[in-house]
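Only a portion of the chains appears, each positioned as in the full assembly.
The chains carry the letters A and B, assigned in the order they are written, with residues numbered from 1 in each.
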Amino acid sequence: MSLRLQRSFSRTCVFAGTSLFALGAAPAFAGNAPVPNPGDTAWLLISSALVLMMSIPGLALFYGGLVRTKNMASILTQTFAIVALVGVLWTLYGYSLAFGDGGSLNAYIGGLGKAFLKGVGVDATAPTFTPGHVVPELAYFVFQMTFAMITPALIIGAFAERMKFSAVFAFITAWVTLIYFPIAHWVWAVADPNVIVDAATELAAATTDAAKQAAQAKIDAATASVGWIAGGLAPWMKGVGALDFAGGTVVHINAGIAGLAGALIVGKRIGYGKEALPPHSLTLSMVGASLLWVGWFGFNAGSNLEANGTTALAFVNTMVATAGAALSWLVTEWAVKGKPSLLGLISGAVAGLVAVTPASGFAGPIGSLVLGFVVSPICLFFVSKVKNTFGYDDALDVFGVHCIGGVTGALATGILVSPDLGGVGITDYTAIGENYAGKYEMLAQMIAQATAVGATLLYSGIGSAILYKVVDLVIGLRPAPDQEREGLDISDHGERAYNL
Amino acid sequence: MKIVTAIIKPFKLDEVRDALTTIGVHGLTVTEVKGYGRQKGHTEIYRGAEYAVSFLPKLKIEVAIPVELTDKTIEAITNTARTGQIGDGKIFVAPIERAVRIRTGEKDEDAL
């Protein structure tokens, strides 16, 4: 999922007169509808399956291995149930709220026009980021569904081992509806590049002023009808949209800050800081981390929607940043604590995956490698020093890894996209073929990135806090101490994860 | 010498261990056990099948002590392991006749 469309859109108004006339030879797409390529469809579908695998069993095992035996079934049930629940909500109204047309409110929310998949038949298509290319809209729908599934599942790690299943169930239902779907819309509701290209072609070919104005109006309409972050619509953004290729803000910062709010509101686990609360199975956590890595290629490279060179780039970036971050955590820990640990190694891998997510289709491989090297010490500092200093019980380090890693990646994206650093620069659909790379301006881009980060932190942080409080009032967040001691497996689900 | 055997709730282990250390008992052996008693278990349901789980996880602590520490030991365990709720467990005291430290061959009270 990419924001790279947005940046140049509103600028088009300014530069159109000069730069667009070079476009005469560009193909016009209006009229003859593009047909999905089987290779792209196959890629998007297998990517969707990979992202589902990230949640179940990937994340479930990564998290599950880190809790105590008595809460294993709890973590697994919560993760799996969230996947099922969000799958249903996404079909009923989530896709529409996130990717529908919100009319006058479109900068903030997508409306209900596609609720119950209205109009999304077997032949419907969705545009990719290459003009003239489309994929079946059902494939796009299900790919995005898997993102909506995993994001709330990430949250539960922060308050693991101590929130009632009923509370988790209620909270997540509210959270995806009121926090995730809107933020996804803000950041990922973008214009159809085909429309831009067609209009730009029209503009280039226009000979009369009226025709020029009409074409320009089409471009303006397309670029205005987007999520506010995607379009850089806030006044200080001046039309420069934030870049978030695969979900640094929407997924990781969003889930990470919601997790922190939850950890703070529900309070520490009984025994936290006193008893040993060691992971019951690093083996399973390692399996989970591995499947997250494997599945993340669907997440990042799948976000390109097609299978082309940029897909390969996103894939490579995901690989090298993760390898770099895993190695970097291992070595840092080795140097600082004396022993290189498995948990550190896999935590580093996840930190690298998180950090490269927004950058994956924008940065170059060496930039991504450096990002990987850098993100691990930062996250390690948060999960050891900062957490211990402030004493919050972010049980599985959702804030420390996902939020902090996400912020690191989101800001780094604004830098690494720079062609000078091996990045791909900013795509301008109105001037394909022209050398647009020079248009990247670091300051403007960083303002956009910071806006996306800040908006997510604030909206999700405050919004989530309110939702926890409401759930607490209505059904209560926390089990009785005895139940917590016995473990959520028995108290919530009446079963145990193991009977060896 | 006596061997004091205590069946306790698992999460009380660290407290009990600390209390024993305080009174000068520096060694003990712990076993994971399942206890059956008045404390009711729960029911587990696996698809169609319901199981009444009547055995609950407990820890068994064994401490070999010189006779004179018996009362203190019992007290230390009772005080720390008590939650006041059913299932807190039991303490049994039995005699032992000899003790040996394998490493040194030291005998009896020297071996504890």
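Just so it is clear, a contact is a pair of C-beta atoms (placed from the backbone, for glycine too) under 8 Å apart; a residue touches a chain by one contact, two chains touch by 3 or more.
The structure displayed is predicted, hence computed values, not measured ones.
Chain composition of the entire complex in this structure file, expressed with the shown labels, reads A x3, B x3.
Following the convention adopted for this analysis, only the chains that are shown with their structure count from here on.
Chain B makes touch with chain A in their complex at residues 11, 14, 42-46, 85.
The touching residues of chain A, counted against chain B in their complex, run 271, 274-275, 482, 485, 490, 494-496.
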